[in-house]
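What you see is the complex with one protein chain gone and the rest in place.
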Amino acid sequence: MFNYIARRILLMIPTLVAISMLIFFLIQLPPGDAITSRLAQLQAEGSEISEEAIAALRARFYLDDPVHVQYLRWVGGFFRGDLGYSVVHEQPVSTLVGDRLGYTMLIAVGSVLFTWVIAFPLGFYSAIRQYSTSDYVFTIFAFLGMATPNFLLALVLMYLGHTYFGISVGGLISPEFMGQPYSFAKLVDLLKHIWIPMVVVGTAGTAGLVRILRANLLDELQKPYVITARAKGLKSLNLIFKYPVRIAINPFISTVGWMLPAIFSGDAIVGVVLNLPTIGPLLLESLMTQDMYLAGSILLIMSALTVFGTLVSDLLLAAIDPRIRYD
Amino acid sequence: MTEPDPQTDVPTVDESGFPVAEMTTSPGGPVSDASAPPPDAADLVYASQWKLMGRRFCKHKLALVGTGILLVFYVVAAFCEFFAPNDPTERDATLILAPPQSIRFVDEEGKFHFRPFVYGYRMEVNPETWQRVYTPDPEKRYDLVFFPKGEPYRLWNLIPMQRRLFGSTEGRVLLLGTDTLGRDVLSRIMFGARISLTIGLIGVVLTFCIGITLGGIAGYFGGFTDHAIQRLIEVLICIPQLPLWMVLSAALPGHWSALRMYFGITLILSFLGWTGLARVVRGKFLSLRNEDFVVAARLSGTGEVQIIFRHMVPSFMSHIIASATLAVPGMILGETALSFLGIGLRPPVISWGVLLQQAQNFQSVAMAPWLLYPGLFVIIVVLAFNVVGDGLRDAADPYAE
Amino acid sequence: MPIQKKNPAQKPGVPRHRKKRSKRHSHGALKAVLVLAGIFWGLDQLFQRVGSSPDRIVDMQRRSEMNPPTNPDGSIPADSWPAEWFEAPRKASEMGITAFSESPMLAERRAAGDLPPLEERLCDDPIVIHPYEKPGRHGGTAALENARDLNPPEGLLRPDPEVRRVFPNFAESVEVSDDGRVYTITLRKGLRWSDGHPHTSEDYRFYFEDVYLNPELNPAMGPPFIGAEIRIIDELTFEYAWEDPQPYFHHHLALDSIFYARPAHFLKEFHAAYVDPEELNARARQFGFRDWIGFFGAMNSGRHGRNVMNRPVMQAFVLTRIDLQMEAFERNPFYSKVDPEGRQLPYIDRLEVHTGLDEEVIAARAGTGAFTFAASSLRTSDIPMFKIGESAGNHETFIWNRIQGADVLIQMNFTTEDEGLRNIFRDLRFRKALSLAIDRDEINEMIYFGRATPSQVTVSPFSVFFEEEFARAYADHDPAEAARLLDEMGVVDQNGDGRRNRPDGRPLNITLEWHAMETPKQETMELVTAHWRQIGIDINLRQVSGSLQSARTMGNMMDMTLWHADRTTDMVFPVQPWWFVPIHRGWESSMWPLWAEWYRSGGESGEEPIPEMLEVIGWWDDFRTNMDENRRIELGKKILAAQAENLWGIGTVSLAPQPVVVSTRLRNVPTRGYWGWDSRRSLPYFTESWYLREAQAE
Partner (left out) sequence: MKQNNAEMKDGNIVEVEDLYVRFSRDEGILKPINGFSFNIPAGSSIGVVGESGCGKTMTAYSLLRILPRGGQITHGSMRLRRKNGEVVDLAQLDADGEKMRHIRGGDVAMIFQEPMTAFSPVHTLYDQIAEVLEIHSDLSDQDIRKRVVELFDLVGIPDPESRVDAYAFEFSGGMRQRAMIAMALASEPALLIADEPTTALDVTVQAQVLRLIKKMQRKFNIALMLITHDLGVIAHMVDYVYVMYMGEVVEAAPVAELFKNPLHPYTRDLLNSVPKMTGPKQELAHIKGSVPSSAALPPGCMFHPRCTRRVGEVCWTGEPALVEMNKNHYVRCFIHSPETSGMSRHAEETEYDA
């Protein structure tokens, strides 16, 4: 077990290095750089800018260094806990990302929970009552969830939420609670808002999970050990929960890891539509403004979280599945 | 060979007997000798794999419905100039954000007409709200006819034509309303289908090529190559897809023409889509590598490339096709998402993503919800693809049930 | 199976599985169809409902209905605003005000010992603001989408509602020497920063010498201070002096002087010239900054997270808190203006600004009455939504006019690298053709509800430089003439594909890159490209980010681009005639990057403009330094006439309707006004005198 964990953790390192290099390469691709964005910003304020000033700005943010030096400086910063510096915002990335990451993770956790809460009974019931009407209905709904573009669902839910539930449009907190200290009422208000992104982000993943659980469970239900267990005289529901579900549930555990990239993608687009103070819109903005350290750091944080999430789910899987543990 | 069984009242029992039974149960006849298969045995097995798949697929009713829907969509997309009742770029200042017209049989006076018709609109601008208010105008009764002669157009920009599938010779028929410039939403959806539906297909073909090549290399050669490709896939799937798309599409040169943008976006979408397929292919290769027929081919000195493409690829093609079908909707959604965010296709290109981008505001949902219709079509197509893919996957798996 | 016959051994009792099963299958498919049909039906119902317009309940006299009519040229009659707004503000002593009163909120703070008494906070003899309707009451919190809307960048002087003349604000007086080379500014006595520290000449010196002239802190060095120096006379008096005459520097003082003063007492602590740089850098790093420059910048803007707030300001409101979704402002206790009844302004106590929202959500919130005042991010196309929401949202929608001389200005690059394209662009017939091909009435009808003024790009109709023929030049819709002009210049369709080719036979590929900002550029261009396609010109539209817009305009990489032609009022046109004279390089303009480069480098780099333009530049050089006003008007008109003749840029409509969504509680907001960069949005309309009616009064 220890070896297994150690091996998994060691394997993370080259993966993360490769990811960081790929990200750094990718964020260099779009034309222009953060300085041009900064200039655009200054021009939006009505200033005129000289060539020398541009060169000075570039030098100040080390943008005239060779690419590999820039990369090493950027990655080196991570080891010192320095996530980089946003040229456009003139602020440390950690300050910008701080709270937003919290909300993003809140939505991520919420979406995973939502997905689980919906997908488990649906998949379970569909498998147990295969080809029944409810199986079809659930399947159709699962597919519908998968087929609806995130942004469309967000837009429509936002509209419905506003029209029928009076939820203020956009954001995570109603204006009247903004800046108030945290209280029960504020929490309730937060919950009133946060369900929309949770549902939207979670819906896309639900369909897949329902299908997987259903298929896995159907598979497991035909395994000889289920017959063995039946032959022992177990009650069928107990039996299903104790044996096949226990094994078919693996995708739920491994979801933790592989859902994260999807959730971050979902968050990016839902965050933009709903104007959430999450990391997604910041990422989009930083990509648009070529604020490369900000964009790169956010992407790297997301990827690192994903890698870490996969590790956690692998470990969890190992914990519940002795076959992996003893491998 | 069938005859109803009166006692069981199960008339079609025998229809779907296993082919195996067919081959082995002829009474008294010679039993085929396993050591000397008929000369076309390979073809037979090969054909029967597809036949079997086809048969299983046909049993999947939902998948058949999905196939039908997709077929309709693609035909419409291919001949959208003919199907669209209006020119998708035709503007009308007097029909801005007009709601969908309803097809009528009964006119204002309660008179029934055999030929369906729509009423044209009378527009008034509410002086207080500046809102354009449309009321059906009984004066303007437009009969719906098949193959009306309208403005001349060119099918595929080549064949000059004048007739369209349906419409009216008297005025514009706007079954799904109009957009902010008074253009027919239905026609725009039909034209948008051409881009949105093909982007998925072309993307998947590209994905296919990359996925099969890399997955095949990984699975066939194994060892270090496999390891390297595996790591590459791992790295790629750890980075959230949409942000990566966004980075890449921001990198597309600004002066590209619409057509090149289209291919650029397609390339981007497939740049990341191949990982899943490559994994499937790799797994298949790994398991097939040591199968007898592959070993035999290798021993007889067949070239590697030939082994891969003549022997291995065909043996799991059905699976790949199923996976590919399931990958198409992801591409379609990707295009809409990118266009929606304003970093994909742009007007005057008409795609479903572009149409939705124009409908993304609260005003649309509140005041002109028909602008969201492209979204409905996205849902239907993605749904259909998923159902078909599911059916294909079930059909491709000989061990299912 | 040749002899498949019935099996006599078959026992009865076999259920009809098969039938049931196939029924189940079709069940599923049927259900799928039913569900989809249901969705279709539901949407259809929804649309039917929404399609019919609801009757609006007119429950009260709406201010917007008392709008004075618009002038024929699209401008707003001057009597839309109080006559007092066109005069220098009077002082309390002139109005005979002796007693002053303060907001209860500040009274509390004073009682708690936080603040000195009101008399000590106000300057000696404060100016009196004449409110639009009537004097208001203290108190209340306003919800905004943009802090600027109620806290405009007011400075030493202030423009009038037509953005033509200037009047004193923080300055007691501004005197110009006869030769126009020295501006002497006298500050009001007793003015204080929001922390109570006196506002003096030192604050202006600090900015000029320690910020503006510091290349590290200020990468952006341009007019009006090029070649200038500052001379401090005494605590309240200082001078700016130039080599050249500056006939229009007071316009900068009216619009930009908020930037010319910094709270020196506060910022010196963060400036390397005043404290040990080592120590300062260490401190900066402590806060996560790379060096003191970023740190200074953050302190200067007062926006560094939660650590530093309350940077001293002169404006009516002070930033007190930044949250992820909100910024909170409180009234400046030392704000030195009063109403005619001696109440210290502003009336409103607090501002809450919803941040991080995009246009769509702002529009949605504005339409549902979530904002006390909103305009900056609102689009013309949403006007019906705002108006329909009025009955439920407790707000009203005023229609102001965007100050732009052209809501969308189409620019082609006369110095583009592509020689063929450059020659075509430089051919006046091509520009005329493109302009004549545009159906401005259709644009006005479709995008602006017919309420804008179709026009060629030129200055605003209420400008002294305005001539009607400037606005009419080639602004008619005449596609036939356009086509004729193109044929004449040899830009014809040579291969029968419906698109015109260059004279050399190559396809005429033009890419128009544009950045989405402020005005309806996308909708306009959808129409314009359609109009142009009709005469066989097919251009490729590409929306770009601000960063790209900046990089590609500055790098002379664009064929064509768009901007909104603001800077067309008397306040800004004379100092920044960017659309008419090649003096500026920036993201707004891609008309002549190399000509502008030539001009600004004194002919050392860039490319010499064409003779027609050299003539215009000559007029401009005279114009910007000439102290004879009549001569300047003459020269200005010449510059504008040159545009009307040469069509350097192509305009669409001017004075477009701008929705301004105002809560019914917010009073003293003029029903008409000019909205845009030139007026710094709400700056001329005395936002400090806007007040919130008591909630129960409704």
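Note that the chains take the letters A, B and C in the order they are written out, and that residue 1 is the start of every chain.
As a working rule, a contact is a pair of C-beta atoms (placed from the backbone, for glycine too) under 8 Å apart; a residue touches a chain by one contact, two chains touch by 3 or more.
Everything numeric in this text was worked out from a predicted model, so none of it was measured.
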item: Omitted-chain contact residue, chosen from A:Arg7, A:His68 or A:Lys235; value: A:Lys235
item: Chain A residues touching the omitted chain (full complex); value: 130, 221-225, 227-236, 242-243, 246-247, 320-323, 326
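Throughout what follows, only the chains that are shown with their structure count from here on.
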item: Averaged-CA centre spacing for the pair chain C and chain B, given as whole angstrom; value: 44
item: Cα-centroid distance, chain A relative to chain B, in whole angstrom; value: 27
item: Distance between chain centroids, defined by C-alpha means - chain A, chain C (Å); value: 36
item: Interface hub residues of chain C, defined as touching at least two other chains; value: 25, 28, 32, 360-361, 364, 545, 548, 552
item: Numbers and ranges of chain A residues touching at least 2 other chains; value: 31, 144, 158, 169, 272-273, 288
item: Contact footprint of chain A on chain C as seen in their complex; value: 21, 24-25, 27-28, 31-32, 35, 143, 215-216, 218-223, 256, 288-290, 293-294, 297-298, 304-305, 321, 323-326, 328, 352, 354, 356-358, 360-361, 364-365, 368, 370, 545-552, 554, 584-588, 677
item: Chain A residues within the chain C interface of the complex; value: 31-32, 34, 36-37, 39-44, 46-50, 52-54, 56-57, 60, 85, 90-92, 94-95, 99-100, 103, 131-133, 135-137, 139-140, 144, 158, 162, 168-173, 175, 178-179, 272-275, 277, 281, 288-290
item: Sites on chain B touched by chain C in the complex; value: 1-3, 5-10, 12-14, 17, 21-22, 25-27, 59, 61-62, 64-65, 89, 91, 93, 96, 99-100, 102, 125-126, 128-134, 177, 180-182, 250, 254-258, 342, 346-348, 360-363, 366-370, 372-373, 376, 380, 387
